[in-house]
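Incomplete set of chains, arranged as in the complex.
The first chain written gets the first letter, and so on, giving A, B and C; residue counts start at 1 in each chain.
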Amino acid sequence: MTLKPYAIVAGVGAGTGAAVARRFAKQYPVALLARSPDFSRKLAAEIEAEGGTAVSYKVDVADEEDMARVFGEITQRFGTTCAAAIFNASSRPFPKPFLWQTQADVDHALNITLNGAYNFAKATLPLLLNATGGAVVPTLLYTGATAAVKANAWLQPFAVSKHSLRALVLALADEFAPQGVHVAHAIIDGVIRMPLTWIMKPLSSWHAKLDPNAIADSYWHLHQQPLAHMTAEIALRPFCETW
Amino acid sequence: MTLKPYAIVAGVGAGTGAAVARRFAKQYPVALLARSPDFSRKLAAEIEAEGGTAVSYKVDVADEEDMARVFGEITQRFGTTCAAAIFNASSRPFPKPFLWQTQADVDHALNITLNGAYNFAKATLPLLLNATGGAVVPTLLYTGATAAVKANAWLQPFAVSKHSLRALVLALADEFAPQGVHVAHAIIDGVIRMPLTWIMKPLSSWHAKLDPNAIADSYWHLHQQPLAHMTAEIALRPFCETW
Amino acid sequence: MTLKPYAIVAGVGAGTGAAVARRFAKQYPVALLARSPDFSRKLAAEIEAEGGTAVSYKVDVADEEDMARVFGEITQRFGTTCAAAIFNASSRPFPKPFLWQTQADVDHALNITLNGAYNFAKATLPLLLNATGGAVVPTLLYTGATAAVKANAWLQPFAVSKHSLRALVLALADEFAPQGVHVAHAIIDGVIRMPLTWIMKPLSSWHAKLDPNAIADSYWHLHQQPLAHMTAEIALRPFCETW
């Protein structure tokens, strides 16, 4: 029996992760990766109830061995031809004066964002390369943030992790696009950017929140782009952001 | 009788313009603007034959009066509620040592690219503002080039015109997004960028050509983005470009 | 008699232009170009009084013929070997809603900033090329603004002109650096940037003003850089700017 190509979504929380999982589940069986699988298990059940195929996996993306274990289970269940892999895990920004920060703050941010992203690329690229040559370009997507291109006071760890993620993704795009894999970085330019934002948010929280379903639609669109027409980076922001 | 919202496409040649016109004609009546209307008239006939609505208009987008005349005709025919306006006109890059260039080279590039884009914004924004508040965000799209973000030797006039176009579009996005119009700039990163390219092209001309239908799909996707999730700039390039 | 290399400064007003002229006059005879020569004539007299050599020329940099006339006078007086040429002329930003702007607003901004810069490059590059091969790298510097890299609502004409200037300068750098001329663009990131600024300025006008003498020092430093070590773009901003 030949297995269908499938999708893998890492970092499945109630926001973007869930929306992306639902969107790709319309077309593919989906493997959902989450550190705390309570939500993703419930989501998998919902997707199955709607006629899709979804399995939730508990994993720490930053842990190489744990990832190896889980990808063993995934390939056993879904095979070795992956059509789309979306990485959505992230540390949270936590503004703090630099001289109060510790190395642990940076390590924490890098561990989830960079090491997780790195392990995810290592695990998924061989599966994505197996899907090249077909009608749809296999796609590796990463969710980034404004902090990937702008570094603000008090947010060094977050900016460091998001800049480094962007470097990883764009270098992967440079290496794997010629091999037929679409690698892309999305700059979610709609949340927390600087201390000022904490004050602004209450005034505009309703408008300033990016719609996760629209993000999922944009990711799906990137996945539909043919080889001769690929977007390596896309920025998404709400119409009313003032920065 | 209330008229349906419609789309306007300026710079309708055999490549991107035609593909965009066909894509938007699936949903909207389309007004096609071209300097030499031989092609666009034929295209309009084809769209009509397939059940769509399309009218070709001969106009020099760089000429303010000519634009006023044509937009008079367009609004009389299609009304004053425009859902999407796409600007696709451009001068061609022509590499020449700077000291051999003349002011006329710059003026020529600016005339089509910048003045045309400016007149197009002036004419379409009032019609687009009439379409705000509905399910779909009215959209003003401009086709740019790599030269909008990279300025190479021998191509001063082209780079000047594309940088200036980008400035216009991003400033329009900054002004009109809060008013409910999605303004966006597409960097078509797949053609002529530096003298070296002339040599490289024969080796890869087949692969290096962006697919106009895929560009049209990306434009359509931008048009579908909701207010809370908008991309102001998108770069598109073939998988095998090496720059 | 062999004439010494000299410097040419265009756009000599009371701020940056004057400071740059004074700084380069310490080393070179200077030709000062200004549209309204009242100030530059006085400045030339002061420089002469301090033992320097300076001549003021009345010229409209945007006017090709006027520039040809003046450069005829300059080369007759100072010879054809120019060590440094600094362009400092600019239109002023004038915030206005896009739909209230006219083509004349854009033309006005482009005329001074882009056409002036273009004529200046055409007139000075042959004289700068004559100075290559010596101890000091002949230098062509342009004063730009934040609007060269950021386009804000209501300021389309200013942003368009500054983006286009930047494209011209960086393409000139790409073409003439290999020929031994240092071409560079300075982003003066310290003044008027968005409507908000008009409100902020009274609170911080004293601190937010870049010191013209420091700009002149930075320009002089760029002029001292050797061939194997050149900066094509430099951004300068006061320590207290909050954008």
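For the reader, a short list of remarks on this structure follows.
The rule is short, and it goes like this: a contact is a pair of C-beta atoms (placed from the backbone, for glycine too) under 8 Å apart; a residue touches a chain by one contact, two chains touch by 3 or more.
If you're wondering where the values come from, they're calculated on a predicted model, not measured in any experiment.
The complex is built from one repeated protein sequence; 3 chains are visible, and the structure file as a whole lists 4 copies.
Basically, only the chains that are shown with their structure count from here on.
The fewest steps needed to get from subunit A to subunit C, moving only between touching chains, is 2. Centroid analysis (C-alpha atoms only) places A farthest from subunit C.
Residues touching across the subunit B-subunit C interface largely coincide between the two copies, over half of the numbers being common to both.
Averaging C-alpha coordinates per chain places the centre of subunit B 33 Å away from that of subunit C. None of the residues of subunit B touches two or more other chains. Considering their complex, residues 137, 177-178, 180, 182, 190, 207, 209-211, 214-215, 217-218, 221, 224-240 of subunit A touch subunit B. Contact residues on subunit C toward subunit B in their complex (touch as defined above): 64, 97-99, 103, 106, 110, 114-115, 118-119, 121-122, 125-126, 147, 151-156, 159-164, 166-172, 174-176.
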